[in-house]
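Every protein chain of the complex appears in place save one, which is left out.
Moving on, here comes subunit A:
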Amino acid sequence: MFHYTVHTSLDVVEEKISGVGKALADQRELYLGLLYPTEDYKVYGYVTNSKVKFVIVVDSSNTSLRDNEIRSMFRKLHNSFTDVMCNPFYNPGDPIQSKAFDSIVSTMMVQAC
């Protein structure tokens, strides 16, 4: 079910990225903010300069997570992802099988709950 939510949110991500002009692409804010509202979830997006997309789906009723918290979550996620990419044994495009990355993600999940 969430796969669909994440997948459909890419429409908005795509639109937001294409909206930014080529010249501004370097200074572009990576955090895209709330992508679209649904009744039950809030979907946030983040796109790295190399067009890697992160999506966080939060329950609508969760009010403790504000924009800033979400932003810092994305930053953490991005840093961790960069570490994964820096691993010379990782082949870009393969599924991520990094313990460090997993633990970062799960601690974020625990915090959010």
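Here, contacts are C-beta pairs under 8 Å (C-beta built on N, C-alpha and C of every residue); 3 or more make two chains touch, one makes a residue touch a chain; residues count from 1.
As a convention for this text, contacts and distances are computed from a predicted model.
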{"item": "Undisplayed chain, where the name is taken from the UniProt record, one of \"POP1 homolog, ribonuclease P/MRP subunit\", \"Proteasome subunit alpha type\", \"ER membrane protein complex subunit 1\" or \"Trafficking protein particle complex subunit 11\"", "value": "\"Trafficking protein particle complex subunit 11\""}
{"item": "Which of A:T8, A:N62, A:T82 or A:S106 contacts the chain that the document leaves out", "value": "A:T8"}
{"item": "Residues from subunit A at the interface with the omitted partner, ascending", "value": "3-4, 7-8, 10-12, 15, 35-39, 88-89, 91-94"}
